[in-house]
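As you look at this complex, bear in mind that one protein chain is not there, while each of the others sits in place.
Our next item is chain A:
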Amino acid sequence: MDLSAISPTLLLASLMVAATPILLAALGELVVEKSGVLNLGVEGMMITGAICGFAIAVETGSPVVGFIAAAVGGALLSLIFGILTQFLLSNQVATGLALTLFGLGLSSLLGQSYVGIRPPAVGKLDLGPLADIPFIGPVLFNHDLMVYLSLALCVGTWAVLKYTRAGLILRAVGENHDAAHALGYKVVKVRLLAIMFGGACAGLGGAYLSLIRVPQWTEGMTAGAGWIALAIVVFASWRPLRVLLGAYLFGGVTVLQLNLQAAGMAIPVEYLSMSPYLITIVVLVIMSAPRKGGKARASLAAPACLGRAFHASH
């Protein structure tokens, strides 16, 4: 085994790329959960976004249009979930799981004629002299636009939730929908918008996989990234900046195991592939463990109405 073959610069740079899809999806899901809705369909929306973005980018030759299509595709799919759970009051957990299965099937259908094609390339963003700084340049300033957009989205989500009235109303709806309704806020409308935002973000995350990270289309290519995004939201105790930490941590583990494999580590590949998921489980258990003399730490931050159906009754 030759660990010196692993370059820290490349490792960190690819970490950012690996983390971006789950960061996008997790941010979307965070907003959805903050509004009190549990959408377990992240995986389905991601892969639908992946194929929508891929197909449109191939057809139009423009990755930008592809990303827009991915966001729209993810949002449309989430709208199905929104209508089912918000108007028809279906069970959120069951509907979310169904959405994942539906999204996986739908994307296979849509993607039949796109297997084995290369999408139009997405260039790196030219940040001029910044990219020439030793070590920091290649790690931080030598990426495509989406990496920076996902970071901006993270800070933006944090600021909107913390400082704006819209964010306050969103948190209020997730915390106590009956009280929010009594004060005259439109619970269902707020939640639908949040669900669609979540769908659009998941779609962007999926398209990042199919257009930039891989880049090509294969069936089931999200390979559990949506589930990891869901776990990261809990891991982050519903805080946007901790979502960033969680996504990069997970991205780091993924990249590290790839590098370790390449370096010829003497343990079976399967263990390495498992490791990010195992670590996620361990971290979740530690985060949720009850503290002495108090509630479970994670549950303190969970929106109180998470997963509960709202029906306006007078």
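Here is the rule we go by: a contact is a pair of C-beta atoms (placed from the backbone, for glycine too) under 8 Å apart; a residue touches a chain by one contact, two chains touch by 3 or more; residues count from 1.
Everything that follows uses one rule, which is that contacts and distances are computed from a predicted model.
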Exercise for the section: Would you kindly match the missing chain to its UniProt protein name, picking from "Thioesterase", "PEP-utilising enzyme mobile domain-containing protein", "Sugar ABC transporter, ATP-binding protein" or "Gluconate 2-dehydrogenase subunit 3 family protein"? Expected result: "Sugar ABC transporter, ATP-binding protein"
Completion exercise
Among listed residues A:Leu10, A:Ala182 or A:Leu241, the absent chain is touched only by A:Ala182
Practice task
Out of A:Leu10, A:Ala223 or A:Ala304, point to the residue that touches the absent chain in the complete complex.
Solution key: A:Ala304
Handout entry: Touch residues of chain A, complete complex, unshown partner
Key = 165, 168-169, 171-172, 175-176, 178-180, 182-185, 293-295, 301, 303-304, 314
